[in-house]
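A protein chain is absent from this complex, but the other protein chains hold their places.
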Amino acid sequence: MRKFLQAGAALLVLALYGCGGTGVDFIIVNATEPQSLDPHLVEGVPEHRINMALFEGLMANDPRTAEPIPGIAESYTVSEDGTVYTFKLRDAVWSDGVPITAETVVKSWLRILNPETASPYAWFPAAFIKGAQDYLDGKAGPENVAIRAIDAKTFEMTLVGPLPYVLGALTHYAFGIVPIHAIEKYGKDWIKPENFVGNGPFVLKEWIPQESIVVAKNPRYWDAANVYLNSIKFLPTEDENSAYTMFIKGEVDWITSVPVDLIVEARKRPDYHNSAMLGTYYYIFNNERKPLKDVRVRQALARAINRAELTEKVTQSGQIPAFTMVPPMSGYPGAKKFTESVEEARKLLAEAGYPDGKGFPKLTLLFNTSENHKKIAEYIQQQWKVNLGIEVELTNQEWKTYLETRDRGEFDIARAGWVGDYQDPNTFLDMFLIGGGGNDGKYANTEFDRRINDAAKMRPGPERFKVLEEAENLFIYQDMGVMPIYFYAVNNMIDTSKWDGWYPNVMDFHPWKGIRRK
Amino acid sequence: MIRCNVLAYVLRRIVGMVPTLFIIVTLSFFIIRLAPGSPFSSERNLPPSVIANLEKKVHLDEPLPLQYLRYLGDVLRGDLGYSTKHVDFTINEFIARALPVSMTLGALALVLALSVGITVGVVSALKRNSLMDHSLMALAILGISVPMFVIGPLLQLLFSVHLGWLPTAGWLSSRAGGLTLILPVLTLAVTDFAYIARLTRTSVLEVLRSDYIRTARAKGLSQRAIIWKHTLRGAMLPVVSFLGPAFANIVTGSVVVESIFDIPGMGRFFVNSALNRDYFMIMATVIVYAVILVIANLIADLVYAALDPRVVYE
Partner (left out) sequence: MTPPTQDTAVAGKSLSRKAIDRFLKNKMAVIGMVVVVLYALVAILAPVLPLYGYEEQVLDHQYLPPSLTQTGGELLLAKKTSEFESLARSQNRPLSAEELAQLKALKHTIANDPKHQRRYLLGTDYLGRDMLSRIIYGGQISMVLGLVGALTSILIGLLVGSIAGYFGGRLDAFLMRSVDILYSLPYMLLVIIFMAVFGKNILNLVFALAGVSWLTEARVVRGLVMSLKNSEFIEAARSIGASPFRILFRHILPNALNVVIVFTTLRIPTFILMEAFLSFLGLGVSAPMASWGSLIQDAVGGMTLYPWRLMFPALAMVIFLFSMNFFGDGLREAFDPHSEKSI
């Protein structure tokens, strides 16, 4: 026993004095350990934040608006029909001095599309570039992918159609440019600190899995003059409450979420930033099950709840009540909004054969386990009960079980959320095509499908938006295929009186480049 | 003669571990595949070709028996494979980093729980039904009924936010160094402390009134000698039984403590791998836990026999 104690004490003493700290300029709580640092092997938001420090694509993001601005590409031209893009690359080099050429871009994109790379996000470039899907599916070779290096500094790509949102997409890590020469040399380990080669404003310095990632300024970055931080530390802290405490105590400089229960307190602080986000929280109706098959029932359910009260009092984080599927977006006029009305809802329900909710079967409402989803479900359950006289049962499942249940269509009503990959209405609509990947509620309207498919072939501009708007009107206002609840908002905490160059925006993208201490 | 018996017993147990571990690995390998969802299921519903590529890379496209044989071969070579969630390091590398962290934390917590728990248990038993006894036992019950996910944040609130003495979270290499150990160790120790204190008190009482202590007392041995030499020895028996599994649990980490205090330990692997359907990581956690448990239980059994001469293993 005593030996044990001695050993313990010795260890404690050693621990207390044995380790010093590392001085870094900026610490961010990045919420989780990244899947990978390889831009072609990741699919999450925390990974994206690290990626923005280490790599840069052809296009980068404007820190204020998140709109695409030139990155490794200096300029570009578009062909008449909007399908061929030609990029002029700037004189940029990798962190080891090797120049970045058009050939590098070609090889990088072929790498993510290569079935052997097994990239979870490979479908994204495949949806844009001509011939890419066939290569990804193993039906054709890489030579069929319509990208090519015209000369060392000129890169050309041909799209499947005149996709207007492609420039925004190019900032995504799925279009990432990677150091092929380093990958060939080090294989899988190219991403370890000792081998690392990147082209972003920072390079990887230290990576202790589950503990921290430290990046240091990249002196060879083309715009190094505008990089002000010398180093950034990413912490994988998962517990939101601990992260909040650390922020309040000044142990970290930026946290990317706020615990729901503390929003009220956080809101009063000047370092709290709330901004709308390109995402929609909604409930899926199982369109094939009775009584949800009846559009009047779906309308009644959607119109019987008070979204303003829900967002103000229950979720409290600055979410915006949603009466359409597509969040407000620049250029897109937005579809017709349905109105909330308990009276109307009761009338519709009565018409559908359930006056005062009589005879209405007990439906289940499925959500994945989370405090927030639970609160919302409890609130909506009560609203339906009070306003329509119907009972629903709440069922929660852990994430993967919930996904499986949803995918199999074994639910009546299910919670869902969607965050746009790029700023275009299409990303919120095309998944509800008949047989579409995200169409778990089996919404089916051929008129809707026709318009979505038409829009895909149209040039960008108001006319295309008009067609998408019609489609959305059919989907929500007329059919209530799903029930929109709110548009997401994000909560960040960072003291902008101390840090310059950080701005809230709809994509919640915050490039590291311009951030500096005031 | 006895020594020889013990040796034979230990040998038999060690040999017996092989089939036990084999059964655990085999059962787990097939059971986990029954869980709904897969490592690559996501809200985005990846296109089939992407899923196929991902599965092919980690051989999930092969028939299950073949996968099993492949896995068994890898494990025998000491290769636990790759996680499907965190792909840059091998599982061996992850565990090599995380297990020592959890073990350090767990061992410190266990030492704390044992030393305080036993002392409290003995004092309580000696001062049976006194105010001291009641309040110490109340403390133990409190410790066991307030869950770690409450104790942790409370300690943070007190020592980090209000008093400002200790860092909120982090691990040794962070700026605060060793100070980061204190709160997680305290949090982790509370539950086991409560068990040990309660068990010790009860069994000390039990032993104190048993015949051989009466004999010792009759022989005029001093109270101190009776307690330390005879009583404690006997009274530790239930604690030792309890410690086998408790040791395995505490040194493989606690997800609650690790996420509250942001500690890069093993505990999160247990929960996250299950939630992510990260098959190979799940298997790795099962194997690590099983090996430690089986050894801990063997040691517990041996210590038990050493403490109590009446216990004989045939």
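First chain written, first letter: the chains are A and B, and each begins at residue 1.
To be clear about the criterion, a residue touches a chain if its C-beta (ideal position, glycine included) is under 8 Å from a C-beta of that chain, and two chains touch if they have at least 3 such contacts.
Keep in mind the model is a prediction, meaning the values are calculated, not measured.
S.K.: Please pick, from B:Ala8, B:Ile23 or B:Ala96, the residue that touches the omitted chain in the full complex.
M.R.: Candidates B:Ala8, B:Ile23 or B:Ala96; residue touching the omitted chain: B:Ile23.
S.K.: Check the options B:Val116, B:Met132 or B:Leu157 and report the residue that touches the missing chain.
M.R.: Counting the whole complex, the residue in contact with the absent chain is B:Leu157.
S.K.: Given that one chain is not shown, which residue among A:Lys375, A:Arg450, A:Lys466 or A:Arg516 touches it?
M.R.: Checking the options A:Lys375, A:Arg450, A:Lys466 or A:Arg516, the one contacting the hidden chain is A:Lys375.
S.K.: Using the document's contact rule, name the residues of chain B that touch the chain not shown here.
M.R.: Contacting residues on chain B, toward the hidden partner: 16, 19-20, 23-24, 27-28, 31-32, 34-36, 134, 137-138, 141-142, 144-147, 149-150, 153-154, 157, 194-195, 198-199, 202-203, 205-206, 208-209, 237-238, 240-242, 244-246, 248, 270-271, 274-275, 282, 285-286, 289-290, 293-294, 297, 300, 304, 308, 310-314.
S.K.: Footprint of the hidden chain on chain A, which residues?
M.R.: Touch with the absent chain occurs at residues 240-241, 259-262, 264-265, 309, 313-314, 369, 371, 374-375, 377-379, 381-382, 393-398, 401, 404.
Going forward, only the chains that are shown with their structure count from here on.
S.K.: As a quick test, compute the distance in whole Å between the mean CA positions of chain A and chain B.
M.R.: Chain centroid spacing, chain A to chain B, equals 37 Å.
S.K.: Hey, which residues of chain B end up touching chain A in the complex?
M.R.: On the chain B side, the touching residues are 35-38, 40-47, 49-50, 52-54, 56-57, 85-89, 93-94, 97-98, 104, 107-108, 111-112, 114-115, 153, 156-157, 160-161, 164, 167-179, 181, 259-262, 264-265, 268, 275-277.
S.K.: Residues of chain A touching chain B in their complex?
M.R.: 1, 4-5, 8, 11-12, 14-22, 33-38, 41, 43, 115-120, 122-123, 126, 136-138, 188, 191-192, 208-212, 235-239, 241-242, 245-246, 248-249, 251, 398-401, 403-405, 407, 416-417, 437-438
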